[in-house]
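Of the protein chains in this complex, one is absent; all others appear in place.
Chain naming follows the written order as A, B and C, and within any one chain the residues start at number 1.
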């Protein structure tokens, strides 16, 4: 039954063996939990639909559970262990003071259905961050219900639809650039719109002419991230927004890259009408191995009546929940990922206006510096200066050595760094998308550049080595085809094998 | 300056390189800390003895500090990662509920000089654990000032001295068995006593005849741990205590091994007069990489007046600090390691009387079981049934294969376990002192036995491999002679090299 | 505070290397129009001490520490410190979605274990590794059904959480989904299929929002009759004592997972649990972890069925989810492991016993009636009082109780309705205290 009893062989610390799944530690009758004795008289209650037996959960001691989870922690990389230049993800260092805030019992133990009279502090948190976020983005009101960026996109698109319907229109298409993140087209079509894609030009920016010809009366809006996914600032943004506005379309800002322009430029000033922010990127919420995040959506004055509700409003001395006049309705079961929002507020208040601007400055400085240090093996496909991240191409390297972007990324692991994003955006061949973030020191940026360059060297001298990387991680590359072909998604399925 | 910038190469997770010391991350002008602006008018204060310059501490960002410390954590074994059968140390699993208690702000933010009127809860904690500890040990009052076992020993010996002096006597020697832990003789001589050592007999217990002949009028007392350091219960304990009491000596219980007899047998019933407990062993305080611990000393009724002070006493409805009548004085700067005491109380209350007895039962069961599973390569030098730990000898193995106790211990590391204690007690050749503790499952105990036995096998087939163990730890064996000969105790000394 | 490491020397050195004079030169290529005309009106930086004071002060403006009898998906169950301690390990907290499996075995394996436990709990073979929350999972379930069945109608019981129904309503229009509500009679759903379009799915809740235990088989029979998928919204913490939706033959189950491992958090971050039957395996939304091997044949975990996802399928993806609630799922699986079958069972059992004790006490109060008399319930129930439930909640808060959730907003037919949830945490004294306080509040009018 138990095949790694007590041993730490599973952790790289000693050995690097495998860690069994928790069911392997299970012994009938063992348990970690304990509860007070029932202190009400035992009632004779027979429920319909009762279970025949308790669920087949593992039965483990607290001791084994703790060791298991800690050993698994030793098998995971994280920002708190080293640099994580994963493009588009803004894997910056998350100050621990924000953890403190998110664990504050005055907030974490609050039930979401508590009446506003007893949650004024929580409502104030939302108003306070709303004001900061609106000032930073140049918008006028915001909703904090969307729990992630993609949810923010859906929300924004529904606002767009409601806006047009309020005018008696029903345009059917939304334009996105070909460099857009996958959530953009997915959201557009799930919101019931046609995706109309415009190409990038040779600057790596939206082709203004192509955009102009894509715009017609059926266009509900345009969705863009700026800096775009190539890390370049869309210099024609004002003209583009004008084009859209001319057909009464709305311009949507995908805030995944807001980090680059904090305090420097504002989507509102560029002509955007709807802006989502990824608090889990720009505002230092750690990503939690995949979430939780928060994707608040801010809008201009004239779109505020369409926001999801309820939203907090100050009425006299008190704050209460109100439904915006023409609200699209609810998009989250409660008030969004509130503790994530609280974290972000803590971060914003710690940094202040000056500090937030420094985030942009130094994230761009680090990216620009890193880009400048890379050897010629990594082509930079577009000449414009990068913002907080850049995309390099390993196409030439591949042609010369057979070593692909994927191999470079995996080889970086052996140098102690997380891999960059690969093969995105789709417009660049053998793309390596690198975002050092502002919290890395110049020394780290230099070490990263050295690693990239040494890998390129190795690609020329010992390509097979690089193609087999990583060599020093807990495991080597996984057989993803096997995983999809013979799915083993639970330990039950594993047992059936 | 910085030689591992941002990289996680230093951690076994990826690579297994070295982690630079923190000074290597230092850059002039970098900092993690921030403070509010001074909010009193800036006074013109010139202090004598002012420093010419701020101290030469490292200047690092919070980001680098966090990654550095986390990477170092990945280079350390711990109970929370795997079994830690380190004899004499009782490395049991420490329930996380006790961490919760120790971090409770109502206690952790309390200043020790707060008047008793505002610290009644803290004083109650001490009275409550005192009652439990006295009941478990069969004593009548206790002091919680001693911050560790060794400090408890000193305290007990000073009580012994004060007791004799109160009777106008000044005997000069304390008897200890040859199997005693090093702190025992050290404490005895630092307390101004002569050490009189008595040998163990062929049962591995104190030789009763030898003890009888060692006892004379000059004997102030006798110091013993029971079960002794061989893990054997001293069966003649009552007779031994009588011998000492006949010369008005006092019998001191070194509580390092109390785990084995919780609720089963009591030092007080065995004839002991003074008992220290290691809360960091028996009562589930994690050892913190070397401390903090707590070594409360409990005594019989007639010794209570000599306890260090102040101690909490209930006076009417309130608890206050009082100095025992003939107190030996203060042995700690404040009230001892109070939060450790609070942890131990939490543990005791969670387990209750039944649970505490189960600790003894299962710690003995695990040790006895493990002992029974070891192959013949490990001789058990004494036949008596072991208690919570046992000492095996690798002497025969060494003779047969050249593989020593040390090698066996280091080889265990490659199996994912912590090494046992070696070469202690001194009375056993090539001693391996193994204490599985009660929190390990039978499966873990079996896996441990398998590991021991496989190592013995390997000793016969490939002794050099075993002698070079560990092979799978972050480092191999260290050159301890070099460390002592060319001391490098700080990074300043390293820089001078 | 400043969390960037750059000294002024660093900045100078880097700028010089780039041939730039000032930091603002980095942005020289930005058109003038996009720069803010006036300096932004943002607060000054604060030191940690000041931030903490500020957050503390905001916290004090919440009345925290009320004894919670509110539920509706978010419950005040006992959350052991060990769950938080383990979940908050920086390796989990500060890592991204585990795209690089070589560096993510910890998170991947924990999510695989989460999927396994959710499968056990729901009786369905396939679970994803979390969605945003319970209610929005309902939307994903409906989407899945609509796409799978290629029908646009869904039948939804009014016993389904009002927020779930609201979210579905928000999106239904844009997606062309027709929602048909089915009424509650005596607290239980009456499936009234006459004259409405054939549904892609029927959706019920077990127990339903009023706390009432519904009839799984009846709902399943309706679904079968209509050729529709059967979808159940389930209550996480009664999964230890009630029959599983899988056992009842349901195709999809979803739940608000908060009670496993997550504090109430003012409602977020929590997590959506989502499980499906084998035939729907490749249509499940969200991330999925699968077991495989590495090139050296070792067991390894990886994200799988990636082809369903937005980054690959783009506008053809059936869900746009990207960032999910991994850390909350990790917390859930650690808590579930701590509980074990016996613990989960005990939580359910004690909650039920205490709920029934309280309900009986309340029924004896003057003017208080059960909203659905005689209907079977587990650990949550609705009462009717003569007072406005919002008023009752406010007055009870003054006495230290978060009394429940007013029903009247969502169910106008229960004007004096209050939904009361009881967890194992509530002691008999607290239950008695609640009854006494309610009696006072009602007496005061």
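Basically, contacts are C-beta pairs under 8 Å (C-beta built on N, C-alpha and C of every residue); 3 or more make two chains touch, one makes a residue touch a chain.
Computed from a predicted structure; not experimentally measured.
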item	value
Those residues of chain C which, in the complete complex, touch the missing chain	48-49, 78, 80-81, 425
Touching residues (missing chain, whole complex) on chain A	13-14, 27-30, 34-36, 61-64, 66, 70, 95-97, 99-100
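Note that only the chains that are shown with their structure count from here on.
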item	value
Remotest chain, chain A as reference, centres from CA atoms	B
Centre-to-centre distance between chain C and chain A (centres being mean Cα positions), rounded to whole Å	19
Length of the line joining the C-alpha centres of chain B and chain C, rounded to whole Å	45
Chain A and chain B, separation of their C-alpha mean positions in angstrom	46
For chain B, residues contacting two or more additional chains	13-14, 27, 30, 61-64, 66, 70, 95-96
Residue numbers of chain C (touch at least two other chains)	1-5, 10, 46-48, 80, 82, 90-91, 103
